[in-house]
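For this depiction, one protein chain was excluded, whereas all remaining protein chains were kept in their positions.
Each chain carries a letter (A and B) given by its place in the written order, and its residues are counted from 1.
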Amino acid sequence: MTGTLAGLPMRAASALPTLAAVGVQRTAWLMLVFPLAGALVLLLGGRRTNRFGHVVGVAMPFASFVVAVITFVAMLGYPASQRARDVHMFTWISVGGFHVDAGLLVDQLSISFALLITGVGSLIHLFAVGYMSHDPDRRRFFGYMNLFVAAMLLLVLADNYLLMYAGWEGVGLASYLLIGFWQYKPSAAAAAKKAFVVNRVGVAGFSVAIMLMFATFGTVTYTGVFGQASSAGRGTATALGLLLLLGACAKSAQVPLQSWLLDAMEGPTPVSALIHAATMVTAGVYLIVRSAPIFNLSMTARLAVTVVGAVTLLFGAIIGCAKDDIKKALAGSTMSQIGYMVLAAGLGPAGYVFAIAHLIVHGFFKAGLFLGAGAVKHEMNDEVDMRRFGGLRVVMPITAATFTIGWLAIIGVWPFSGFFTKDPIIAAAFAKGGISGALLGSAAMIGAGITAFYMTRVLLMTFTGHRRWEPDAHPHEVPPVMTSPMIVLAIGAAGAGAFLMLGNRFVDFLSPVTGAPPASRGLITPVSGATLALVVLGAVIAWAMYGRREIPVTAPAARFPVVAARKDLYGDAVNEAVFMRPGQWLTRLSVYFDNRGVDGLVNTLAATVGGSSGRLRRVQTGFVRSYALSMLVGAVLLVGVLLLVRI
Amino acid sequence: MLTLYVPILMLAALAALFAGFSLVMGALAGPKRWNRAKLQAYESGIEPTPQPSGGGRFPVKYYLTAMLFILFDIEIIFLYPWAVTFRSLGVFGLVEMVLFIVTVLVAYAYVWRRGGLEWD
Partner (left out) sequence: MTSLSGALAAATITPPHIEYGQLSPLLVVFGAAVAGVLVEAFVPRERRRAFHLVIALGGLVAAFALIISVAATPSLFAHGSPGHVVAMGAVGVDGPTLFIQGTIVVLAFVSVLLIAESSHGVSPFAAQAAAVPGSAEEREGLLRGISHTEVYPLTLFAVGGMMLFPAANDLLTMFVALEVLSLPLYLLCGLARRRRLISQEAAMKYFLLGAFSSAFFLFGVAMLYGYSGSVSLSAIAAAAATNVSSATLLYAGIALVGIGLLFKIGAVPFQSWKPDVYQGAPTAVTALMASCTVVSAFGGLLRVFYVAFGQLTWDWRPAMWGVAILTMLAGAIIAITQTDVKRMLAYSSIAHGGFVLTAVVAATAAGLSASLFYLAVYGLTTIGAFAVVTLVRDPAGEANHLSKWAGLGKRSPWLAGVFAFFLLAFAGIPLTSGFAGKFAVFQAAAAGGALPLVIIGVLASAVAAFFYVRVIVLMFFSDPAPDGPTVVTPGLFTGAAVAVGAAATLVFGIAPEPLLALASHAAAHLFVR
């Protein structure tokens, strides 16, 4: 089973050529340098750069985009088998027999990401010029955003796991700084900390995986690891896969490490659009697809990936249904959509391409939706409760139109983007066969229906119906600097799916890296027909509940399922019970032992010996003697261990 | 090899015996007439420093005197073996001993200049 599945992609992956980059591609590192320079100038330049900070902030990602396009065009000039090129920068770490070069791998997969990050990133930076125009700290904001772009590009362009890890931590840091950007809000500070701490769990998994790779293969470069992957044995591959999955779960907000993403909406909306929707949260998907040769070796790891994806896609969708906060509803939707990508990635070569395709079009439509939400929030005095919106279609026509296109794209109506990328995932899940295939496919299909429900709900509550505004709200259409990115993203949301998927364009482009999926079986299949029916059903139910009826300004009391969904399906409660409580308990215990345990031991001992504890207390002038005692106990143990080893 | 240590062990045993004998005989045979001076701490024959009960601070000058004594005591101890091997060590020995004495002298100069030799 594994053999047949793994045969093709393994050949493809181990055949990854490590041709050195030539010509214009040798300057690919400029992609990283521009935003990094921007971040340095803006963060170190201080108030002096306040005046032109936003211009620098927008120009840098755009310059990177230009470099990315040039690199991409140069790549198209090569035959498909020679498109992966290595750009050596410098020797990063060399310890003993271990050697890591800081190098970039420019191949079909990484350039797709680079184009998405710099392209969508530039648009969102542009939007932020208008969105953040009243914020006194706009310069710092752009500094962090540029830092993020640089780190994210490092993550996807790295040619080894260690450098990728550096980018991985970098995006985490930028995300942390940006979630807590409005630090005067305690909720923002708490959310930032939560995001960081949850990500530590994932990072622990990732770094153990890197160590395991090193211990097994003696290298951490992609070529080195993938070349020897098949020799490692299935146990190692499974362990590696599961550890990488742990890292991916934290970064991509997948169950059980999903809880931080909803709180992360405390950050400014452009951050939510760029980092927590379009790019950073998809890094987990990138990690899995990039590590395809490892996952191809382990059925168990792939099964775990699909289960995580399927559970999360339902989990996020259910949360999305109950949220009245427009950004949190969209965040639930992001979790859910990434769930689709992870599910597809778990299907192996049959799904990798679709995962990436969905990732890219999701970048367009989700960024557009978030920018729309941001525009609304901007005009409604930072209100995010959809129960206080309504009827905005009239005053904000462009925003409403772009949002509607995003809505059509995400629920997957033909011919909008989502249709072309989501349906193949559902079809591939069913095609996996067996009970697991049926279960996964059904979950994905039901998820599509729920998606239609909650997205229609968001659309209707925000843009149609009566005006339920706060008395002091006077919304107008946002300025062109904000509408133009939304329009461009809406065009992408409308057409990118068809452009990529019709005629197998993207499949043929990417398959040298990821392996090709089986040939598709036409545009309209029974699966896609059923999906479409569910989507229509979901939208109609939403219309019946929210389009026809009056929406109360305060959320009505609800019964169990809705309450659970409003509370993020108790994600925090679970975290608290499983991680926080035992952690606190352990900490308290060790501190107790450190401070008092040894003393207690002495006192007990003394009392037992015969009421001499009183005398002991009198000579007790400090804690030195208990320190000395702890040393003595340690010494006895150490001598004992060393002598026992002998026996 | 261990037989080499037998004389030392015997010496230690003799010393212990003598100490024990002295204490026991003193306790048994000596007259016991307590007065105030006998209950005080012995401080080289001078009037003892008053102390709070249960142990308190000693004037640091006693420690200082003791440390200075050890300093010069050790200097003498190192000078003896050098005197014995003076010829065979030659110039090397001379240089090293001068360095050693200079180092001790530096410490002496510090104590002297900072008033360590003044009792009050």
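We take it that a residue touches a chain if its C-beta (ideal position, glycine included) is under 8 Å from a C-beta of that chain, and two chains touch if they have at least 3 such contacts.
Predicted model, so just to flag it, every value in this text is computed and none were measured.
Visitor: Of A:Ala166, A:Ala401 or A:Ile446, which sits in contact with the chain we cannot see?
Guide: Missing-chain contact among the listed residues: A:Ala166.
Visitor: Would you indicate which residue among B:Ala66, B:Val84, B:Val98 or B:Leu117 is in contact with the undisplayed chain?
Guide: Answer from the full complex: B:Val84 touches the omitted chain.
Visitor: Taking the entire complex into account, which one of A:Thr27, A:Asn50 or A:Ser207 touches the absent chain?
Guide: Checking each option in A:Thr27, A:Asn50 or A:Ser207, the one touching the absent chain turns out to be A:Ser207.
Visitor: Just one of A:Tyr144, A:Phe196 or A:Tyr222 touches the chain that is missing; which is it?
Guide: For the chain that is not drawn, the touching residue is A:Phe196.
Visitor: Which residues does chain B use to touch the chain missing from this display?
Guide: Counting over the whole complex, chain B touches the hidden chain at residues 4, 57, 60, 84-85, 88-90, 92-93, 103, 106-107, 109-110, 112-114.
Visitor: Which parts of chain A face the unshown chain closely enough to count as touching?
Guide: Touch set of chain A with respect to the missing chain: 90-98, 162, 165-166, 169-170, 173, 180, 183-184, 186, 188-189, 192-193, 196-197, 200-201, 203-204, 207-208, 211-212, 214-215, 218, 586-588, 590-591, 594, 622-624, 626-628, 630-631, 633-635, 637-639, 641-643, 645-646.
Everything that follows uses one rule, which is that only the chains that are shown with their structure count from here on.
Visitor: In angstrom, rounded to a whole number, how far apart do the mean CA points of chain A and chain B lie?
Guide: Between these chains, centre-to-centre, one finds 74 Å.
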